[in-house]
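First the structure, which I've put down as structure tokens, then a few questions once you've had a look.
Right after this comes chain A.
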Amino acid sequence: MIVKYFATIRTYTGENERRVDDPPATLGPLLETLAARYGTLFRRAVFAGDELNPEIIILVNGRNVLYSGRLEASLAAGDEVSIFPMVAGG
Partner candidate 1 sequence: MYGWTGTILRIDLTKGRVKRESTDMKTAHDYLGARGLGGKIIIDELDPKTDALSPDNKLIFAPGPFTGTFAPSAGRYEVITKGPLNNVIACSNSGGAFGPELKYAGYDALVIEGKAAKPTYLWISDDKVEIRDAAAIWGHDTPDTTDLVRAETDEEAKVACIGPAGEHLSLLANIMNEMHRAAGRTGVGAVMGAKNLKAIAVYGTGSVQVADPDRFRAAVMNARKLIQAHPVGGTGLKAYGTNVLVNILNQTGALPTRNFQDGYFPTADKIGGESLAAKQLVRPKGCFSCIISCGRVSKVDNPDYKGFGEGPEYETAWSFGADCGIDDLDAITKANFLCNEYGMDTISLGSTIACAMELFEMGVITAKDTDGVQLTFGNTAAMVEMVRKAGEGEGFGAKLAQGSYRLAESYGHPELSMTCKKQEMPAYDPRGVQGIGLNYATGNRGGCHVRGYTIAIEVLQNGAVMDPRVTEGKAGLDILFQNLTAALDSSGACLFSTFGIGGGELAEMLSALTGVEYSLEEFLKIGERIWNQERLWNLKQGYTTADDTLPDRLLHDPIKTGPAKGEVNHLDRMLPEYYSLRGWDDVGVPTKAKLKELALN
Partner candidate 2 sequence: MAKVLMIHPDKCTGCRNCELACSFEHEGQFRPSAARVQAYTWEREGMSVPMMCQQCDDAACVTVCPTGAMHRSNTMANLVDWDAATCIRCKMCTIACPFGNARYDAASSSIFKCDTCQGAPECVTFCPSGALEFIDDEQHVRSRKKAYAAKFKDAFQEVS
């Protein structure tokens, strides 16, 4: 699995993307692992308490996880996860 970061998320992670071998089955634990790695700013960006932060946009293979279970969205080894803050329009 590849996790890609965009805009301000890159400043929290210090990198543009990360390969994750043997990802967890759902999104929540994946984000937990990443938050443990990258720290508080990343955690606060993706989580709002125990929920997915409404101001984060997470796509799995181009599909917004809001339509596939949010933190329960299932993940497979070959997936591409993209994490964006809400930053723009136009």
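Observations on the structure shown:
Here is the rule we use: a residue touches a chain if its C-beta (ideal position, glycine included) is under 8 Å from a C-beta of that chain, and two chains touch if they have at least 3 such contacts; residues count from 1.
If you want to know what made the cut, all candidates are chains of the complex that A comes from, given by their letters.
A quick note: this is a predicted structure, and the numbers were derived from the prediction, not measured.
Among the candidates 1 or 2, the one that touches chain A within this complex is 1. Here chain A touches candidate 1 in the complex through residues 4, 6-8, 10, 16, 54-55, 57, 59, 61-64, 66-67, 80, 82, 84-90, going by the rule given at the top.
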